[in-house]
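The complex appears here without one of its protein chains, the remainder shown in place.
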Amino acid sequence: MGLIFAQLLTGLANAAALFLVASGLSLIFGVTRIVNFSHGSFYMLGAFIGYSLMQVLPGAIGFWSSVLLAGVAVGIIGVIVEILVLRPVYKAPELFQLVATFGVILVIQDLALLIWGAEDVLGPRAPGLKGIVRIMGEPVPKFDLALIAITPFVLFALWYLLTKTRVGILVRAATQDREMVGALGVNQAWLFTGVFFLGAALAGLGGAIQLPKGGADLLMDFTILASIFVVVVIGGMGSLPGAYIAAVLISVLNVFGVSYLPQSTLVLMFVVMAVVLTIRPYGLLGREEKAGEHGQVGEPELPIKPASLTIRLLVLALIALLACLPFVAPSFFTILATDVIVFCLFAASLHFILGLGGLVSFGHAAFFGTGAYVAALLVTYVGTPMELAFLLAPVGAFLLAIIIGWLCLRLSGVYFAMLTLALAQLVWSLVFQWDDFTGGDDGLVDIWPSAWLRDTTSYFYFTMVIGIGGILFLRHLAHSPFGYALRASRDSARQAEATGIHTKRIQWVSFAIAGALAGVAGALFVFSKGSVFPVELEIAKSFDGLIVVFLGGVKTLSGGVVGAAALTLVQDYITRFEYWRLALGLLIILVVIIAPNGIVGSLRKLAHWLPFGRSKST
Amino acid sequence: MTSILQVTGLTKHFDGLAAVSDVSFEVKRGELLALIGPNGAGKTTCFNMLMGQLKPTAGKVEFNGRDITGLPPRKVWRLGIGRTFQITGTYPSMTVVENIQMALLSHHRRLFDFKSYAHLEYKKEAINLLELVGMPEQAERACAILAYGDLKRLELAIALAHEPSLLLMDEPTAGMAPRERIALMQLTADIVEQRNISALFTEHDMDVVFAHAHRIIVLNRGEVIASGSVEQIRNDAQVREVYLGGGTLYQSADGSADGEHSHA
Partner (left out) sequence: MKLDRRTFFASLALVGSLALPAFATAADTIKIGEINHYKRMAAFAEPYKKGIELALDEVNGAGGVLGKPLEFIFRDDQGKPGEAVKIAEELMTREGTVMITGTILSNIGLAISSLAAEKKFLYLASEPLADSIVWEKGNKYTFRLRASTHMQASMLAEAASKTDAKTFATIAPNYAYGKDAVAAFKKALTALKPDAEFVTEQWPALFKIDAGAEVQAIERAKPDAIYNVTFGGDLAKFVREGTTRGLFDGRDVYGLLTGEPEYIDPLKDEAPEGWTVTGYPWYDFEEGDNKTFVDAYMARYDERPGIGSLVGYMTVQSIAAGITAAGSTDTDALIAGFEGLDVDTPVGKIHFREIDHQATMGAFVGTTALKDGAGIMVDWSYKDGADYLPSDEEVAKLRPAE
């Protein structure tokens, strides 16, 4: 009994930092609709800044003022990010801003490395709260009790701010209806800035306040990211009490999971999330998100037409040029081109559902990885010849996409995105955990192509045929009646349903097709690299896909492919330099700001502007 | 004249509040029936239950003698009911003609066709429909840049694509200039007559209603308070009371005073 109570207290204490960080994310999303990937970086900065301040400010007063000052400092950093990076792109297509926040992650990672060095720092203990008290005979750290006491207070303070003050009422009004707030004569830009300050400050506070339980390191930005997304989604996007309940739920369950099911540490959170969203699709305290409620930001997409003869010839010439590569360039370029094509196919498959279907999947890597793993497992265990494994890989990815699509398509918008993320993480943890079968983190190795493709050049041609074939197939699909039905379902589900289109079924099929083609990309990948590891189905891989699709241009047909090719080539070049993350981050932010319609979208606009060209097809 | 649509005891509660209660009426073949009533009378709710966008709390909807209560909109559509919405819902990323082609592709069950080029399919039929509503010259324009009145006409063309036997039109002329309204309603009336289809429509503009409706049903606070010919309704004391209370029965033709489509 005593132990169970003590475990409960541990869970409540763990919930503190999680809640602080998650509430900031929830607030920012609620008001600005920005999915802030860089929120974990704010958390990391809070920890490092808090640590530095604690070295200077002595005693208990110094400790607590360091925590507060770290919050303020990170809040100010949040404001800088908002003004410099996000404000120029508020009018961009929905979710485009997440690309900018991804750039911010990279920049902050390198800056933190420059300032605080590579070594982990251990957080100072809270003066006066170092010991334990015994509750029912069990030791409970005093600092845990302090955290348990502080969190409801913060929740109350936020609640008071949001419900009892004028600013708060405006913020809440903005979470319901952004245009309305604008109509009230409130400067929306500064309201957003203010919210960003508060959200970032909460993340900073969370980072600083967890110092006595841990410390600061350069990986903590990504390690907390998945957890806070889960908390926000379980609680209900935009709901602070929901975030609190979810943080407590996750933390307490985790404590008992650790004790009674030690192997559960990877999956537990995502299982809870999947269960909650299955029962309550909009989270515990979330509001139902009506389709199109927030309007399609930005200009509507232009009608599409199959490429003109000129463009077709141009593409053909490009392909022919690519085919000459092995004869004119050193063999490394063949390898690089293989990588580029594989990533382009992956991006094109994501772009198909994201751009044409309006289905923002945060878990697309699950299908890429599944394709790769199905092939690798077949080769490893059954000695399947490469050709057969290659055919079965997309089948595996297709089946997984059928299941995940069925579960996720009951939701829409950001909730759909989050559920895909959770399920993809489940797949990832399965692969990661089940090491007897999948090799766990050590992966599956020695998965090489058959003799006739063993050579780099032959494999490059094989990749060209399959990869470019897949991309062209998807492109053709966009022009087919099915592709039109998919766009119709995105443009106006109501109208589509009222004219006989089973929108969910169309979306489901497209999701499965996209999954299968991602699986093809995965199979191409595994035979080109000879090995596969769980990182291929990680969140970061899914994010890579998202980034390139947005960067290339969601509202264009070739956005995914162009974005993927551009990023792979730039990355290959830029990672040769020491501070490549800083450079790449800045470059991404720059592209986002100059080309808010993505590379292709903005080039097309530019072409429209210039006297010499009004090219219609892209 | 037999009835094509039979509505019996249709009721809808939202959180215990009755939006529509016990509404019964029928649409006869070839009839142009108007459903009128002040703001919040339950007209749109009623419409949404007819085609399945909303599930009724109670009541029955029969189409050609077949019970279609609670069927999803796409199935109702396949049975031969076309619909337009108060707030248009066309596909902004497609051209005008493609919007109609989409409905035609759906009608011909070609949605899972991965092979053809969609923009080449049923183009002639689509252009014919555009001609019918008088906008063939707009065929290749992007739908997103269409004027509101044109969108309304486009919606009508789309609703006619699968040769429905019944048209449901929720405020077909909302947001249009007075002259356009009359023209569109005249067009609708002509189509109904030529193609021998029936139509049920809601409308704010009484001039439009009185000029074209064969029969009128008046809803107030979710209940039918009157039904009958144009003349009967014009002289119904209760209707006058309701409308004079709301002050909108003989309002000026621009119709914007009621505000219902201001957010359109």
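Each chain carries a letter (A and B) given by its place in the written order, and its residues are counted from 1.
In this text, contacts are C-beta pairs under 8 Å (C-beta built on N, C-alpha and C of every residue); 3 or more make two chains touch, one makes a residue touch a chain.
Remember, predicted model here, so these are calculated numbers, not experimental data.
S.K.: Tell me the shown chains the invisible chain touches, ordered by label.
M.R.: A
S.K.: Looking at the whole complex, which of A:L57, A:V79 or A:I132 touches the chain that is not displayed?
M.R.: Candidates A:L57, A:V79 or A:I132; residue touching the omitted chain: A:I132.
S.K.: Thinking of the whole complex, not just what is shown, which of A:V258, A:L391 or A:L586 touches the missing chain?
M.R.: Touching the chain that is not displayed is residue A:V258.
S.K.: Spell out, residue by residue, where the missing chain touches chain A.
M.R.: Those residues of chain A that touch the unshown chain are 3, 6-7, 10-11, 13-14, 88, 109-110, 113, 118-122, 125, 130-132, 138-139, 141, 144, 213-215, 217-220, 223, 227, 251, 254-256, 258-259, 262-263, 265-266, 330-332, 335-336, 339, 432-433, 435, 439-443, 445-446, 448, 456, 525, 529-531, 533, 535-536, 566, 569-570, 572-576, 578, 580-581, 593-596, 602, 605-606, 609-610.
Quick note on the criterion: only the chains that are shown with their structure count from here on.
S.K.: Whole-Å distance, chain A centre to chain B centre, using C-alpha means?
M.R.: 43
S.K.: Residue numbers of chain A touching chain B in their complex, please.
M.R.: So the residues of chain A in touch with chain B come to 299-306, 476-477, 479-485, 487-488, 490-492, 494-502, 506, 509.
S.K.: So in the complex, which bits of chain B are touching chain A?
M.R.: 51, 53, 72-74, 77-78, 83, 85, 89-95, 98, 101-103, 105-107, 110-119, 121, 142-144, 158, 161-162
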